[in-house]
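Incomplete set of chains, arranged as in the complex.
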Amino acid sequence: DTITVFAAASLKASMDDVTAAFEDKSDHKVQTSYAGSSALARQIEQGAPADVFISANVGWMDHLEAQDLLVPKSRVALLTNALVLISPVDMDADVDLSRNASLIEALGDTPLAMAFVDAVPAGIYGKAVLTSLGLWDAVSPKVAQADNVRGALALVARGEARLGIVYATDARAEPRVSVVATFPSDSHAPIVYPVAEIAPSSQGAQDFMTYLASSEAQAIFESHGFGLVH
Amino acid sequence: MIATLGFSPTEWQAIGLSLKVACIATVFSLPFGIFVAYALVRWNFYGKHFLNGLVHLPLVLPPVVTGYILLVIFGVRGPIGSFLQDWGLVFAFRWTGAALAAAIMAFPLMVRAIRLSLEAVDPKLEQAAATLGASRSWVFLTITLPLAVPGILAGAVLAFAKALGEFGATITFVSSIPGQTQTVPSAIYALLQVPGQEGAALRLVAVSIVLAMGALLFSEILARRASKRVDGA
Amino acid sequence: MSLLISVHHKFGDFILDAKFEAPKGLTVLYGRSGSGKSTIINAVAGLLRPQKAQITVGSQVLQDSDARTWVPPHKRRLGYIFQDSRLFPHLSVAGNLDYAARASRRSIDTAHRAQVIDMLDIGALLARRPIALSGGEKQRVAIGRALLADPQVILADEPLASLDGARKAEILPYFERIRDETDIPILYVTHAVNEVARLATTVIALEKGKVLRQGPARDVLSDPRARPMGLGAVGAVLDAVIKAHHDDGLTELDAGGAAFFLPHVAQPIGAKVRVRLPASDVLLAHQRPSGLSALNIVSGQVEAIQNTSESGAIVTLSTCAGPILARITQRSVRAMDLRVGNPCCAIVKTVAIASDLGTDLA
């Protein structure tokens, strides 16, 4: 069969490897459409021919589940991620997250690159972190919000922003940035990428779901820097 | 193989699809563009300003919004989409949908260009044609339309270029399914999601540019030929 | 067929308010620049929709603003020669000429087409675009385009203004032929007196949007009191018959018994022709003079003497050929002691007649 997978765009690098490995092992073909989680979720709502949806955003998966568009009980938390503070490699900012003033001093009057803080998961998590650290009110006027986490990453990679908050996986893949600090995982809700089969269920989709849970697939995800849900 | 120019099969598919989408979008919207432009220039009707506004809407709205509106209207569950589906015409998640999105996004550009050229046609010539027995539609076909060729060509090439570059509405409406709805811009977008793939993205950008410049040059040549017919020996 | 026109239209200060009949034949609209000639023609063509109008060709109502009748221009079967030529810039000369036939899906009458092209001498231009034509060439193509439209009404707005005398002389007979041989009414605007004299069946003189005078060309032109076209246009119009073609190249006409000689006229013996004798080309003499180079001398009686200016006068003679007008000085009137009822001779130069018959129009 041909399995159509809708996946959050930020998963493209790892998902390309996973699907290639899956296609080697099975006689299914996988088509993956990468776009923002919100766009994909809306399309599924409007009857898109997706068999599997991997979202970067729990909210949108909840939204679909509430409309009974998922194959019951197929939803699982596939991956986790961590949130990091980055800066361009050649600017080597020194920030001590335990000291509140440190981040603000490091920023000076330069912007802090993030994804949309009220809309895009990476931004929402980032805002939560800054709030729990008591920094949000001081920092928020300086936050430059990109439409997705890659945009924030690019701003830092180009050196336009001195600091940015992105996923650990993004920071790892971009050689022009270095991780200044990793935010403690207890300072925000768990960063989870849920996956689910979209109704109606099919053999191919089930096989693919099974494969995603396999240790082989998990290893690929891990190699891209994702954490696994246990 | 040299023939692949280093592009993967899905990328080749995307290039072919983009070309197909841009051509179809241009060709099919052209008659509507001409019609709407003509109506705006020469007719007086109730709701003219509304039509004019409607035509410009895709320009004003963020493409995502346009895409979303298309999804809601032309999706399989949408009012028009479900109706057309009964007639065998499916837009949702097909290349046809990409063409529709491109056509709608390009429509204001096309209409404006044609409208400007139609406005520049001297009504005295149309009158002269009428005194020679030409009905309104014949006047339109033999006088107005040929004299508006510069604008029609400009409109077509703008639409084609826009269709090649359209991304936001397309990916929102028909997603980005390789071989089905993944056009060059969505492929570029996907590549940009992967750090370190800028080079690959750049090659696709180059392809877009080459295609658009080709179309541009072609239209300039046609326009020059058409204007030679009017201006010189 | 005749044209009945009654139009009322207002443009800013200018008010057109004209009512007249253009009977079969050629009707000249005459009047100064801005007097409303083009406006009337546009109303007949349907390009202007006057605020009030009744326009009828034969039995067909083209417009009746009371009855809300309105025939659109393309159904009026017109041959409109515009004041500005209005050629289609994207079509070749041939494409312009054949436009009407194509528009009405008629097949092209190739013999007629060839004849018109030949008359206008535009055969060498057929493949060119209008941009590559001279002013006069454009105008000739515009004339051809209208003539080839198979019209039921011809509207000609100064069609010959940009043409040289020789060209005019070639084209004028064509309008004469349409006037004489077909039933198509022609509305013709011109400022040239010799065109009026030669072509007009009817003259409508306009002034500031009003009809100043209208009537058969002969009456309007030979009325010394009415001079809508200026004194230069006053003159008698005589009906004559071709009597003989002489060996020395002269043609002899007979007008009510009076003989007139003029350079060869290419018409058969017995044919009827119109002869115009401009008042300014007629001399008067007490008695038939001898030893004079003028061949055309008609005797008659003074019928009227009309002073036209401080020093000029127009004398009307009644002769067997009809009334003949002479424009002379009041000094001569006194010197010759001319009085109504006196006998008198009119001397007309041969060539003066000829020039109005088109043998030489330059």
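All chains are identified by letter, namely A, B and C, in their written order; residue positions are counted from 1 within each chain.
As a convention for this text, contacts are C-beta pairs under 8 Å (C-beta built on N, C-alpha and C of every residue); 3 or more make two chains touch, one makes a residue touch a chain.
Note that this is a predicted model, so its numbers are computed, not measured.
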Composition of the entire complex, counting every copy that the file contains: A x1, B x2, C x2
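By our rule, only the chains that are shown with their structure count from here on.
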Central chain (by mean CA position): B
Whole-Å gap separating chain B and chain C, where each centre is the average of the chain's CA atoms: 57
Length of the line joining the C-alpha centres of chain A and chain B, rounded to whole Å: 35
Distance between the centres, which are taken as Cα means, of chain C and chain A, whole angstrom: 91
Residues of chain C engaged with two or more neighbouring chains: none
Parts of chain B lying in touch with chain A, wherever the complex brings them together: 64, 67-68, 71-72, 75-78, 92-93, 171-172, 175-182, 186, 189-190, 192-196
Chain B-touching residues of chain C, taken from the complex the two chains share: 45-47, 72-80, 82, 84, 86, 88-90, 99-100, 102-104, 128-129, 131-132, 145-146, 149, 155
Residues of chain B touching chain C in the complex: 124-125, 127-136, 138-139, 142-143, 146-147, 226, 229-233
